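One structure is given here, and the rest of the page talks about it.
One protein chain omitted, others in place.
Going in written order, the chains are labelled A, B and C, and every chain counts its residues from 1.
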Amino acid sequence: MTPITLEAMAAQVPDGALVALPPDYSLPSSALARALVRRGARGLRLLGVPILGYSADLLIGAGCVAEVETSAVTLGEAGFAPRFTAAVRAGTLRLRDATCPAIHTMLQAAEKGVPFMPLRGLIGSDILARRPDWKVAPNPFAPPGAEDPIVLLPALQPDIAIFHAAMADAEGNVWVGRRREIATAAHAARRALVTVERVVAGNLLADERLAPGVISALYVEAVAVAERGAWPCGLLDAYAPDGAHVAEYARLARTEEGFREYCARYVLAGAPAAAAA
Amino acid sequence: MTPITLEAMAAQVPDGALVALPPDYSLPSSALARALVRRGARGLRLLGVPILGYSADLLIGAGCVAEVETSAVTLGEAGFAPRFTAAVRAGTLRLRDATCPAIHTMLQAAEKGVPFMPLRGLIGSDILARRPDWKVAPNPFAPPGAEDPIVLLPALQPDIAIFHAAMADAEGNVWVGRRREIATAAHAARRALVTVERVVAGNLLADERLAPGVISALYVEAVAVAERGAWPCGLLDAYAPDGAHVAEYARLARTEEGFREYCARYVLAGAPAAAAA
Amino acid sequence: MSAAAIRPEERLAVAIARLVLDPEAPPARHVAIGAASPIPAAACFLVRALGHPLRVSLQQRRTANPFSEGSRELFDLAGQGRIDLFFLGGGQIDGQANINLIGTGEWPGREARFPGSFGSALMYFLTPRTILFREEHSPRVLVPRVDLVSAPGVSPPGVYRRGTAQALVTGRCVFRFHPGRARFSLLSLHPGETVESVRAATGFDFDIPAHVPPTPEPTEQELALLRGPVREAMLEPYPEFCARVFDRKSAA
Partner (left out) sequence: MSAAAIRPEERLAVAIARLVLDPEAPPARHVAIGAASPIPAAACFLVRALGHPLRVSLQQRRTANPFSEGSRELFDLAGQGRIDLFFLGGGQIDGQANINLIGTGEWPGREARFPGSFGSALMYFLTPRTILFREEHSPRVLVPRVDLVSAPGVSPPGVYRRGTAQALVTGRCVFRFHPGRARFSLLSLHPGETVESVRAATGFDFDIPAHVPPTPEPTEQELALLRGPVREAMLEPYPEFCARVFDRKSAA
């Protein structure tokens, strides 16, 4: 699989696509999020696996997003996600509130090709009350006489899963290590677009040590090299999150004007110098 | 976690326990199966994850087994499992026929703590016809008017998962590499008893390269060192299956007398010399 | 070491540790702690330092993360019954122990939007014990009725549920939760607080026993452990917290 450029990858994400994104602690492709802002993507529907962070806030602030389904949007230690918060209050974002295990479950149902899976909890919450697409049914395995209502969640197949992997090999296999929820998202999605730190020779699946952390090329539509592509988020043990930068983002993005200033400095100019530091 | 001896581990498997075992290609603890024969275990209920091989045939031949739930029992290239086949024909074994993905699904339901999960296929098979514990229900997410019957499988929680890992660390974490179905069995089971090739220093979960192949000590009740403990089966890239030995077993085990001869030579005498070759 | 030197965070950690060790509560062998919960984490490390066997799994820890199945493993563990105790907070918490991590005003938070419910809508049901923790104790947070329910404090009979809140720890006091009557009662008052000051700061109604003791002061042993081995254990996962509370920065 020949790597493509970041901009070519951004062009493969059609407006309106349902895009699965990992949270800041789990291999986000901040680089591709910035490229999507540059390409002027519109109407994206973001799915947090299971929550969202910097990339989502950036895309929301830049007007790329019509809908968000997630269990939370947060910048972690830097606090609330300002553009998300502003958009919700302004009512410009369609929101589907979820809870983390429900998103994992809906993706696992799609991964297995079953139409639904059950999940405990949720009954009595306003999350469930706001999800007409979720059902409550009696547990068919409950003892006779017991009602035992349980939530049934439909399979959820993203159009595209986007994430940043530590490496790809020549076949297009990518290594995400222990972040198996990303593998589930890639399995569940129609296709995966993956940015990577680097491309290595050989076949990662042929190495028993590395294979358990691999997502097979079977699921990977395209690979683009983006060094420090998770930045300002961290990448496993390769680099730590740049907390100061996220805090700077959080500060600037408090206002529309500050957000535009941030984008001009760090997004629209292409790969920022700080990313290579 | 201080390793215990093989014989002490065998003593932790009570008669009548529901024991999950992997197939020959997926980290079977042949060493513990032999120790269970030596301890004279009785009434075990074996669960193939998702099929069974040498270890199960050995335990069945030695009279340790009352019931088998599996998608197949096979010695691979060495052919049918002779003691299993004989026991089925003699009617001395309770059998629950399954299909591989049904076993994965039932274990995943237990892993997630949900009472059931659906699975496609199966309708019209004699597997389903012989499983009163499985249900067929209309897919609640089918379009209005469509019936869309789908099989619902109950969660299955083994008492004990038994397998052989490449290594354990000082904390009791064990490394099984890409054999994630074993991880699912360990998560689903009440407890896991794990034989390992060796114990390494440090914490496997602290190594991002190894962590994806780890089963956390959270799930591990005890660890015993058994060098070449999968033999005559193989262990990932560490050692190949000993096909000649399995063929010898298959030949001897064709008769009750031959099976006793095999046990005398390779099982009752303790760890065989060939295992260290 | 004088009592005056005790920081509020230390006092809260000790109060939580005592709840963890409450012999009347279901046993806690394994506790999971979210990334944003340094005080509960310090409390659990203190329990360990006091010699009690307690497995502490810190989520989202960047190095030496205890999970190898990704972020679903926490919820699967809870489903398996392998997590005995969890901590939850809330943008709003009400007198029936309902928690709201969604927002205020009309859904989805047209007045103020919080980040979202995370895993609370499962964890609150499947964990035998939940300790609610929120430092801010004001009528804004502790409300008569949450605007939106991320996870309910109690569930009707027939709804599968393994546990409820054990207690609510705030910057002013400790409440015990009584699931049978879905009400809090005042368990102890932090220094400087009175029944009246707590009542004034609390939006919900709660039971007040005839005698409300002060929250027990940390012992010399507890303080020494907090400032010794607990601080060391906290340094890697919670560097900001250690710098602030223990005046201690990571060498890294």
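We adopt the following convention: a contact is a pair of C-beta atoms (placed from the backbone, for glycine too) under 8 Å apart; a residue touches a chain by one contact, two chains touch by 3 or more.
Given the structure is predicted, the values throughout are model-derived calculations rather than measurements.
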Chains shown that the absent chain touches, full complex: A, B
Given B:47, B:152 or B:183, the one touching the chain that is not displayed: B:183
Option from B:11, B:66 or B:127 whose C-beta touches the chain left out: B:127
Positions on subunit B contacted by the hidden chain, ascending: 23, 25-26, 50-51, 70-74, 76-77, 80-81, 84-85, 88-89, 91, 95, 97-102, 104, 108, 119-128, 130, 139, 146-150, 178-184, 234, 236-237, 240-241
In subunit A, positions touching the absent partner: 110-114, 183, 187-188, 203, 205-206, 211-216, 218-219
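The rule is short, and it goes like this: only the chains that are shown with their structure count from here on.
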Smallest number of contact steps required from subunit B to reach subunit C: 1
Chain whose averaged C-alpha position falls nearest the assembly-wide average: A
Separation of mean Cα positions, subunit B and subunit A [Å, integer]: 36
Distance between chain centroids, defined by C-alpha means - subunit A, subunit C (Å): 29
Shared-contact residues (touching 2 or more other chains) in subunit B: 112-114, 211-213
Two or more partner chains touched - positions in subunit C: 63, 65, 67-69, 75, 79, 126
